[in-house]
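We show some of the complex, not the whole, and keep each chain where it was.
Just so it is clear, A, B and C label the chains in written order, and each chain counts residues from 1 on its own.
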Amino acid sequence: MKEKILEVDHLSFAYDNNHNALKDICLAIYKQEKIAVLGANGAGKTTFFLNLNGVREPSGGEIRYRGETVGRKNINQLRRNVGIVFQDADSQIIASTVKAEVAFGPLNMKLPRTEVEERTLSAIREMKLEDCVMRPPHYLSGGEKKRVSIADILAMNCEVMVFDEPTASLDPVNAEILEEVLDKMEQQGKTVLLSTHDVDFAYRFAQRVLVFCGGELIGDGSVEDIFRNEALLRKANLKKPVLMQLYDLLYAKGKISEVKECPKRISDFASLL
Amino acid sequence: MTTKQKKLIGSVAALSVVLGVTPNAYAMHIMEGYLAPQYCIAWGVLCIPFLVTGYLSINKKLKENRKNITLLAMAGAFIFVISSLKIPSVTGSCSHMTGTGLGAILFGPSAVSILGIIVLLFQAILLAHGGLTTLGANTFSMAIAGPLLSYGIFRLCKKLNINQYFGIFLAAFLGDLFTYCVTSVQLAIAYPSAQGGIMASAVKFLGVFAPTQLPLAVLEGILTVLIMIALKTY
Amino acid sequence: MHRNHEQITTDCYSYLSALGEWNTVYKVVFSVGALVTVIAADSVGISAVTLFFMMFLSVGVGKIPGRDYFRLMKVPAAFILLGGAAIVVQFGSGDGSLFRTGFFWTNLFITESSLSLGLHVTLKAFSAVSALFLMTLSTPMGEIISVFRKIRVPVLILELMHLIYRYIFILSETNQRQKDAAGSRLGYCDLTTSLRTFSGELANLLIMSMKKAETYYDAMEARGYEGNALFWEEKRPLTAKQLLYGGLYLAILAGAFCLVWRRG
């Protein structure tokens, strides 16, 4: 049994206007899990992330971090350990140079100066931003800004990393860098949650899938379970991943052997044919 | 044509040449180096009570809700941006709004004093408009006097039940005009005429800046009304 | 450096200047010191010396392209020329003037003293601007704010400055997109339409920025902001070479003062 990091217990959240953004969410997140969060815009994914990090306070239910209920007192512990990369990099970037920007998180965690600098430079290196260290964010390209926003959170060295639609409008070069970062996180034993509209990407990346619909968690299971559940997919307006559709087609035609787990990359198909 | 008329036309033509040469007609920022130290300090000191009031009101707003910090900063950035945008024109000359009237109506005069001094500082640093030593004088005219008058007129018109948009026009127009008058007086005090003293000098400064500032004040009034109409429908 | 923000003229140079390495406080003291010297000394000699020395520092040492430097100098020119004209031209009876012409019921005239005052003030203004440029063309805003922190400006103001600086660029980028989008739909086809489009853009910009403010706050809070933002400040050592330039300026100033003083 893996270490349980976060427990979300009957979590509800309502905005001021009484419109329920999250209804009675129950789940647990374990160490090293790779979770894709799917659902239409407005289904509650972002609100869920903000609750997970403690920026929003649940209106009902609670969140437990390593067994401890999160309240006003220990909320900073949660924020330090769950980092969110926001969808819109511009809304996250506040400092006037890349270095100052990446240092913002560690600095506000009140770490010693040398450690702040060390973490900052290492995150900058990891995101291949060495050329822009002293440049202001407004002279960066969209892809560079996105990478800065990821470096921001890397420098905080959080246990759980949350990415809110990281793939939206990334060009191929930056998408590749993102996938590298995700791989590295797996090696470092981090827990990753990632929301996306790209089912093919989710299928390739995740072990587990959460499906939100109208503020409710309507699906929580392994990739195979979720994407085989036609009724669920229809309800959440999701498509089956292309590779899965293809596997099914090839299998129906008797062109491919049966496997326990559907192949996740094209290269995996070659050996099965 | 009388010689007088000739001379008048000549001077207008000379002015338009000067205006044509100068690519940007910004609002009235007193440039760096224009004021002697005693005036820099005096105008700065005069601003202090207003700035303290503004600071306290902002501080109170933030105590109520910390989240207002990003709203306030957005308001400040918005004032900066509208003052740096070229107003569309057919002639190709560029002019810029001051945003004082709009700022005062939208965010209140006390917040605008603090946001205004930051914006003026940024204009000096980022746009080379205004200056550090003249910051006090510029803050007084553009972030305190103008907005206070605009806000006063806006409230007065509301109380007197004058047509709302006409009130907004008056507030923005007169606020802009007042700023320009205050600046002219500030310059006149620093550079009184040999004959006629400060009064005569003020008339000169008013006259010399009138061709850019009067149309700008009217435009500012019209644009402020248009923006408020667009905002009202939300 | 980038296509956006063309109206924000000096910012990009502050990230490119070779003077960026200089110790920030020293640079600001140098620049403001020269500025105060110019306006306090109120002397043609000091103004001229400072103007040339500051140009030498920004263009010669800081490697700001000379063409760009003069383009930036033109920005305050409108005010300086108009203001200069107002000082030079007097009205009244106009006795003992160099040049006099009738103007309605009065005379416009120029005297020797008004002319020299006008030229003097104009030179002083350009000189002061060059001193200001030493700082603004070599010091990124974040570092200027760090100097304000050192002189105990309230934290709240510092934080507002940091955020406003950042948001200025976000809003101006957004406005550039708005302008393109509106232009592509013929929003600038004639003057009345243009004014309507322009105000529509601004109203939308305001609403957009107010709506975004909450997300921006969330993002700050998610990174450990607790109502007192700390920003990274680079440590820039003060070197002998930097001090040398300061010493050189002081020596030249002293020389100029001596000359002025001896002449009476």
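Just so we're on the same page, contacts are C-beta pairs under 8 Å (C-beta built on N, C-alpha and C of every residue); 3 or more make two chains touch, one makes a residue touch a chain.
Owing to the predicted nature of the structure, the values given are computational and were not obtained by experimental measurement.
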Composition of the entire complex, counting every copy that the file contains: A x2, B x1, C x1
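What we mean here is this: only the chains that are shown with their structure count from here on.
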Central subunit by CA centre of mass proxy: C
Farthest-lying chain, centroid of Cα atoms versus that of chain B: A
Pair of chains with maximal C-beta contact number: B-C
Chain A and chain C, separation of their C-alpha mean positions in angstrom: 44
Computed distance of Cα centres, chain B from chain A, in Å: 48
Residues of chain A engaged with two or more neighbouring chains: none
Sequence positions of chain C contacting 2 or more other chains: 11, 141, 163, 165-166, 170, 212, 216, 220
Complex contacts: residues of chain C adjacent to chain B: 7-11, 32, 35-36, 38-40, 42, 72, 74-83, 85-87, 89-94, 101-104, 111, 113-114, 117, 121, 124-129, 131-133, 135-136, 141, 144, 154, 156-157, 159-161, 163-168, 170-172, 175, 188, 191, 194-200, 202-207, 209-210, 212-214, 216-217, 220, 227
Sites on chain B touched by chain C in the complex: 3-4, 7-8, 11, 18-19, 21-26, 28-37, 40, 55, 58-59, 62, 66-67, 69-74, 76-78, 80-82, 84-90, 106, 114-115, 118-119, 121-122, 124-129, 131-133, 187, 191, 193-196, 200-201, 203-205, 207-209, 212, 222-223, 226-227, 229-231, 234
Complex contacts: residues of chain A adjacent to chain C: 50, 53, 55-56, 76, 79-80, 83-84, 86, 88, 90-97, 99-100, 103-105, 107-109, 116, 120, 134-139, 152-153, 156
